[in-house]
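A short worksheet on the structure shown next.
Omission of a single protein chain aside, the complex is shown with its protein chains in their original locations.
Entry: chain A
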Amino acid sequence: MVKMSFENHIMKQFDDELEEIRTRLMEMGGKVEQQLQHAIRAISEADSKLAEQVIIEDRRVDAMEVDIDEACILIIARRQPAASDLRLVMMVTKAVNDLERIGDEARKIANHAIILSEENEPSVGYPEVRHIASSVTKILANALDAFARFDADAAIRTIEEDKQVDLDYKTALREVVTYMMEDPRSISRAINILWVVRSLERIGDHAKNLCEQIVFVVKGKDIRRR
């Protein structure tokens, strides 16, 4: 396996700066992962308190994006990074954007969780949400893991897994539409469920972007739109 190292610069300070953005990106990833888990739990357990917490915590995710972006700009201005260092810095600026968007989607899911928790309707659509949620959580975890280890092969495998999520999403759409046709009273609820699965599918896409960026850092190859 390719071993990436961002150490051993003549300027030790540069090592620290790269390590810093790397660590902070992983922290942000961990935070976003937690936000997603909480949002999903808020739906399945109709826990509106937890959902509210997700919405409030999203501001922290946004602030993290701004901070890391600033650190990257400083590195570019100060160090003019090249080769793998440059690829890492560019990757981080893109990755924080994707993580921030994942945070936004988690917040949207939390919003729907609050609306859904206020209804006392039967649990239409839960199996679909649960199914996609578990795959998407896994994909995000794998993507962050691949970043932590700069494992391009794992990143490529994770990109493949996202294709399954896209298929599951289409299946879920059809099923939720079926509920609506069978019982028009469920439409309002089903629409909320639709938004949730839509958000989950988007999170899968952002995790996929993250994986593409990992491949770029490690191999120097841009594999978008292959």
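Everything that follows uses one rule, which is that contacts are C-beta pairs under 8 Å (C-beta built on N, C-alpha and C of every residue); 3 or more make two chains touch, one makes a residue touch a chain; residues count from 1.
Please note the rule applied: contacts and distances are computed from a predicted model.
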{"item": "Protein name, per the UniProt record, of whichever chain is missing from view (\"Phosphate ABC transporter ATP-binding protein\", \"Peptidoglycan-associated lipoprotein\", \"Phosphoribosylformylglycinamidine synthase subunit PurL\" or \"Voltage-gated potassium channel\")", "value": "\"Phosphate ABC transporter ATP-binding protein\""}
{"item": "Touching the absent chain when the full complex is considered, from A:I40, A:V124 or A:V218", "value": "A:V218"}
{"item": "Listed residues A:R22, A:H38, A:R87 or A:R189, member touching the removed chain", "value": "A:R87"}
{"item": "Those residues of chain A which, in the complete complex, touch the missing chain", "value": "2-5, 8-11, 14, 79-87, 218-220"}
